[in-house]
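With one protein chain removed, the remaining protein chains of the complex are shown where they sit.
Each chain carries a letter (A and B) given by its place in the written order, and its residues are counted from 1.
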Amino acid sequence: MGRFLKACRDLRDGSPHRQALAMALFGVALCAVPLFANDYWVRLLVFIFVNIALASSWNVIGGVTGYPSFGHSVFFGLGAYTAAIVMVRYELPMAMAMVAGGVVAAAFSLLFLPVFRQKGFYFALSTLAALLAVETLVHKWEFTRGFKSWDMGWTVPSPLSLDASYVLFVGLLCSTVISVIYLLRSKTGFALHALHKDEVLASSIGIPTARYKAIAFAASAVWPGVIGAAFAPFMTYISTESMFDVTITLNMILISIFGGIGTVLGPILGGIVLSVIDQIAWGNFLEYHRLIYGLLIVLIITYKPGGIVSWLWDLEQRLNRTAETPTPRGPVTANESGRHATIALRTEGGTGHAR
Amino acid sequence: MSKEVKTAGAAAVSRRTLMKSAVAGAGVIGASGLCPGILRRAWAADDVVHIGASLPLTGPYEKVSKIYKDGYDFWTKVSGGKMTVAGQPREVKWTIYDDENNASRTAQLTEKLISSDRVDLIAGSYGTDTVLAQGAIAGKHKRVTIQGGAASERVDEEIGGHTTFTLIASSKRYPAFAMDYLAKRSPTPKRVALITMDDPVYREMAEGVKEKVKEHGMQLVFEDVLPMKVQDLRPTALKLRGAGEIDILYNTGWDIICVKLVEEMSALGVNPKAFIGGHLTTSPTVKQTLGKKLTDVYGVTFWLPQFKYTDPHFKNPAEFAEAFKQAYGYEPTYHAALSYALPMVYEAALRDADPNNPFDQAALRDRLQKVKLETVWGPISFDKRGRIERGGAPVIQWQGPGPDAKVIFPSELAESEGAYPKRPWA
Partner (left out) sequence: MDDIVIFGILRGALFALAAFGFSLVLGVVGIVNFAHGVLVVFGGLLTHYLVAQVGLPYLIGLALAAAATGLLAGAMQRAFIAKTFRLHPLMVLVQTFGIAIVITELGIRFWGTEERLLRVDTGLPPVIEIGGKFIPTFDVLVFLVGLASAGALFAILNYTQFGRAVRACRDNRDSAQLCSIDIGRTFEKTMVVAGVWAGLAGGLFISLSPMAPYMHFHWTVDAFLVVILGGLGSMVGALLGGLFYGVLNFAAYYHLPTLAPAVIFAVLIALLLIRPQGLFGFGAAVRK
């Protein structure tokens, strides 16, 4: 166990190429699952993959950059509706629908630029307000509402079989995570870390914060757009209530926090663990599963705000008794003033120097 | 140099370890999918009928889904836990999941019921999105479902007849009888106002009202379309006040909308000559909250204990209601009668099934199309698109000291005369 965790830690500290490769291999292995699992598990896994990918995208803007977007499901919904319009009204192939979904989402994200001047929760509320506003508009505008003018919702037949959809979503998940891996290790990624810690300071040393925020937000919006576009034919029947649901965003946030906010592995672990807990609760504690859900949220934040990932790294340190340069205890700390808490992210190598 | 070797070695180790764990991880997930499947297959015994359903057991529709669930449970009790399939009685087993009124969840759960739990029969969920999602999955497996939770025509258009049979009448039909009845009052009503919720089911009801307005030569003087999330009905009441004399006000919304409308109308002094509170005036919340204000309010309902239907197990709905109340401690609403009847429809279709393959879905579909039976829920037969054939919803009016709901139209079911115009709010 200790060896395994140490290997994981080396992977985390190592080059992004290896991380990407690991993810790709994991994806390839996952593709073998439909060969011996029944339809229920295949479909369930697709939902889990979607959740993880969405959480990973949210994490870029919410966890790494520190701007918690509460309306993030707007990009997912826009992607889904774009696919519906492209595939049903214009009868274009699904691949084009997915590209269109990503483009529409990214374009829409740029409209948020003025909102970035806000402090944390004002930003959160603005994005939530935007979600609710867009949902109302999409529901009202005849062009987007449905195929016929009195329709409410779309019927998007899927050209793919269940197994083919599964492979597609594995691919989307891997693409999302791998792009997040590379983004976080790029110049943009370091800029985001810097501006999360102290935006005023970052901008005073010459980092163009506005530009990087825009890039981060667009990057965090593209994948939900593409995934939403792929999801519409998967569900076949879509409506604004199901695709723009605020609980989709809440799930993204929850998974990221539960797994470990600001980390690459966090959303993945969070998604897996929460789904497992969910399945168990549904099957055995039907009446209490929401209560369990709420309790979990409260407990993890009260006692382990760094999420599962931080718990794992602590475990790894204890098992291997590595006495390296002391990294901050837990990834969530307060800086000196105590007023403005920050999420200290693990920089690579444990030596803490930025490149 | 040794450092390079070490790092290379470490890298190799980590890569190998990771590949191993990746494959192991995927394998674990897959294997755990396999095991219950194996167990389940061995378990699908020959003398069991496994019925699967998902309902919004938590969330805003909790109270309604509890009624559905109790209805299923009641049928099980009443039929001694057995259903006759292909001439032989079989033990009935239910699996009901909570879908939280979420379409994705419902899709997942339906897949689970079909592929993992291997149910023989499927009972529908509640709400348009969820029923459609369920239908999508069932359709992919070429299976049938019977549902009583979504009235919208979209169900007929998308999945009706080939996948889904709907026990609840088309929402467009709901207002039919009420409008017909009121058209014959004197002085003849002319000015109609309409409250519509912005959602397919309610828009269809509104369509039904408008068709009747045209048919009877009335005039639609005001329509307010409200978003589903609306909280405050006062702006609507204010607009109604400004709309002049209103002869008929029809509310398509659900019980809470009816309650809020009445509260606001009585507070602001809006007095239509007739107020049709919609299809959920018989919900217990309405009477509890409005009390005397319900006097002279009309409603439409597909079911009341006073109706005169016959049933294999009960003489009439009143007997059914009494027995239900004894068992569960509350008065059943139409949802209970509907869900009680649902398994009976399956039973009627399966009685003469082929003993070698009783649950063959194609054969089941054909027989469901032809099914005809009379139950507490009323006469059941389906049209080409799998929709139950009903002309309209009978009309009730709240009368007397209670007030209590009395059926006033159609005449075969009527127990009282209706009062028109409505007296001022209590």
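Here is the rule we use: contacts are C-beta pairs under 8 Å (C-beta built on N, C-alpha and C of every residue); 3 or more make two chains touch, one makes a residue touch a chain.
Being a predicted model, the structure only gives us computed values, none of them experimental.
Undergrad: Using the touch definition from the top, which of B:Asp198, B:Glu319, B:Asp352 or B:Glu374 touches the missing chain?
TA: B:Asp198
Undergrad: Check the options A:Val273, A:Leu296 or A:Leu319 and report the residue that touches the missing chain.
TA: Once the missing chain is taken into account, the touching residue is A:Leu296.
Undergrad: Of B:Gly80, B:Gly244 or B:Gly269, which sits in contact with the chain we cannot see?
TA: Looking across B:Gly80, B:Gly244 or B:Gly269, the contact with the absent chain belongs to B:Gly269.
Undergrad: Applying the definition given at the start, please give the residues of chain B touching the unseen chain.
TA: So the residues of chain B touching the missing chain come out as 58-60, 62-63, 198, 224-227, 229-232, 234-236, 238-239, 256, 259-260, 263, 267-269, 284-285, 288-289, 291.
Undergrad: For chain A, which positions touch the chain that isn't shown here?
TA: Given the touch definition above, chain A has residues 62, 66, 68, 114-115, 117-126, 128-130, 132-137, 139-140, 199, 250, 253-254, 257, 261, 288, 290-291, 293-298, 301-302, 305, 332, 334, 337-339, 341-343 touching the missing chain.
Heads up, the rule we're going with is that only the chains that are shown with their structure count from here on.
Undergrad: Taking each chain's centre as the mean position of its Cα atoms, how many Å separate chain A from chain B?
TA: Centres of chain A and chain B (C-alpha means) sit 35 Å apart.
Undergrad: Quick one: which bits of chain B touch chain A in the complex? Just the residue numbers, please.
TA: So the residues of chain B in touch with chain A come to 10-11, 13-15, 17-19, 21-23, 25-27, 29-34, 37, 57-58, 97-98, 102-104, 107-108, 111-112, 114-116, 128-129, 132-133, 135-137, 140-141, 154, 158, 198-200, 203, 227-228.
Undergrad: Considering the complex alone, what residue numbers of chain A touch chain B?
TA: Result: residues 3-4, 7-8, 10-11, 14, 18, 21-22, 25-26, 29-30, 32-33, 35-41, 43-45, 47, 136, 139, 150-153, 155, 162, 235-237, 239, 241-242, 245, 247, 282, 286-287, 289-290 of chain A touch chain B.
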